[in-house]
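Just one protein chain is left out here, and the rest sit where they should.
Order of writing sets the labels: A and B. Residues in every chain begin at 1.
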Amino acid sequence: MSVIAQSAAPRRLARSRFTFDRLEVLGPLFIAPAILYVVVLVGLPFLLALYYSVSAYSIFNPSYTFVGLKNFREVIDSEIFRRTLANTLIFTISAQIIGLLLGKIGAMLLMQEFPGRRLARALIVLPWAVPVSLATLAWVWMFDSLYSVINWTLVAAGLIDAAHRPQWLGQEDLAMIAVAVVHAWRLFPFGVVIFLAGFTSVPQDVLDAATIDGAGFWRRNYQIILPIIAPIIMIAVIFGTVFTFTDLSVVYLLTKGGPINSTQVLGSLAFQVGILSGDVAHGAAICLFLFPFLLVAVILLLRSLRRREI
Amino acid sequence: MPRLAGKVVGQSSFYAAVVTMVVFAAFPFYWMLITTFKTDGDLYNLKSIPYWFNAPPTLEHLKYLFDDTLFVQWLSNSALIGLCVVAITLLVALPAGYGLARMPGRSGENLSIGIFLTYLVPPTLLFLPLARVVTLLGLQDSMWALVVVYPTFTIPFCTWLLMGFFKSVPREIEEAAIVDGCTVVGAFVKTVLPLSVPAILTVVIFAFTLTVQEFVYALTFISSSSEKPVTLGVATDLIRGDIFYWGELMGAALISSVPVAIAYNLFLDRFISGITGGAVK
Partner (left out) sequence: MAAVVAKDIRKDFGEVAAVDGVSLSVHDGEFLVLLGPSGCGKTTFLRIVAGLERQTSGDVLINDEIVNDITPRARGVAMVFQSYGLYPHLTVANNIAFPLRTQGTPRPEIKRKVDWAAGLLGIDRLLHRRPRQLSGGERQRVALARALVRNPTVFLLDEPLSNLDAKLRASARSELKQFQQKVGTTTIYVTHDQVEAMGMGDRIAVVDHGKLRQVGTPSEIYDHPADDFVASFLGTPPMNLVEHDDGLLGFRPEHFLPREMLDGAVLSELPFRIDRMEYLGSERILYGALDGFQAKREVTAKLPAHVSLSGIRTGEWHKFAVREAELRYFDRDGRRIVSAKEQAR
């Protein structure tokens, strides 16, 4: 044993190698690139957005004059903006409610064994699995002013008079419904997947105990299963809400915010103002209205993540 | 008798519910499929029954798509962007996930949650300033802008995923390798990585599908047709003026969607266990 470490030189080499080859030193090195990426390409742009929102920056006048909260005040005063904020909230809430309901029902259906279950699950997951823009295009075609298959079906079923075909994307209230439907359609498969995961995570012993204790189907569901999977559902709701609230693609492709800005959401309005019109300052201000909402979402998510320990 | 009747009613309403839900979810895709193969005459005919072919199916839309549009270019753009982003993501997220997993105490978990939270910062908040950054880097109107920006949302989630996975790999294996003379990096590469193939696959599929799906950044940064990824190209260039080329549009949408859908189904189960992983102790 002692023969090996006789000469001084190898011992010194071993020590310096040991200094760098420890996890305490290498660990932070491993993590650094990820943190760097996030800080430079998420953190800094965020600060930049803040910066723009309090300036008078636009494509045509790229100056960095500080204007305080003027942009925010102007934005809030705008009627279009107020409508936009309301829309964003309406779409988000309605999509979550429908998504949750359909998600739970779908998961309960898919928990049963039946022939073709795997195929059914794969098909139900499609709306969420497929790129947003492409799926939305299919809906644009389905809502087409002349050739809408939905209208054709309604007329054929006798529910609507051929002369009074609804203009889904052309009328204010119908456009709202169209956007809400597409959002809910996109979101509910996510709900199905989450509920399925939740249902399968409840230990069989607990379910058996509930049966033995006399809990029927509904009581088992609402008093036992749902409370236990609540944290998981919460996480899913937060994600789903963020997806819908910050959406731009669906509205942009379906209605471009029309007719006459009646279906604008924060994302699409920011795009219109900040990029299409070149008014970066106001665009940034609009974007930043997303932030307080996201902060609340983050806090709720953290609390739910902590509560996952059951 | 009433019991049997009840059972039949129960069963049929069950199947009715399943069918309704499946139709609601999948009908738009059926619509995509059938539109792709219908002749223009059949498509734009108000008198015909839209649910099935009234004239024999045709390949003319697909032919136009592949011959007369930049569809193939867009597909290869998307594929290239996807591959590059996956590579960057793996290069950054693998060591980061490992470092976080082996960090002592709860600081590793807290830091990873911090990184994970950036996933919640949406493109619609960052696209404006990022547009400026991209111009600064001289990458405006180039798909390389997307290669640089997309990892901002793949890295956080993938790091978190990989951290969770590495935590479940017992340290003894690396320690045995170190005792046998490996460096820390060597131990990681020789012992942990081979065990992590399923997790790495999940990360690859996830990062690739996220990248190929993205629309907002693409819409913001790119205007030249030849630089567009497929989600953007299909949505913008297949509309000439006010006229939508629906046959081509749906064909392009269909072809682009299928691989993504398949990939999603493959990794769905892993995604579920990732989300509930902490909850199911």
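Just so it is clear, a contact is a pair of C-beta atoms (placed from the backbone, for glycine too) under 8 Å apart; a residue touches a chain by one contact, two chains touch by 3 or more.
Keep in mind the model is a prediction, meaning the values are calculated, not measured.
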item	value
Chain not shown, its touching partners among those shown	A
Omitted-chain contact residue, chosen from A:Pro28, A:Gly116 or A:Pro203	A:Pro203
Those residues of subunit A which, in the complete complex, touch the missing chain	203, 205-206, 208-216, 219, 224, 227-228, 230, 309-310
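The definition used in the following text is that only the chains that are shown with their structure count from here on.
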item	value
Euclidean distance of C-alpha centroids - subunit A vs subunit B, Å	14
Residue ranges of subunit B touching subunit A (in the complex, touch as defined)	14-15, 17-18, 21-22, 24-26, 28-29, 31-32, 35, 43-44, 46, 50-51, 91-93, 95-96, 98-100, 102-103, 111, 113, 115, 117-118, 120-133, 148-149, 151-152, 155-156, 159, 183-185, 209, 212-213, 215-216, 219-220, 231-232, 234-235, 244, 246, 249-250, 252-253, 256-257, 260-261, 264-265, 268, 271-273, 275-276, 278-281
Contacting residues of subunit A [partner subunit B, same complex]	17, 21-23, 26-31, 33-35, 37-38, 41-42, 44-46, 48-49, 52, 102, 105-106, 109, 112, 114, 120, 122-135, 137-142, 146-147, 149, 152, 185, 188-189, 193-194, 196-198, 201, 229, 231-232, 235-236, 239, 242, 246-249, 252-253, 266-267, 270-271, 274-275, 280, 283-284, 287-288, 290-291, 294, 297-298, 301-302, 305, 308-310
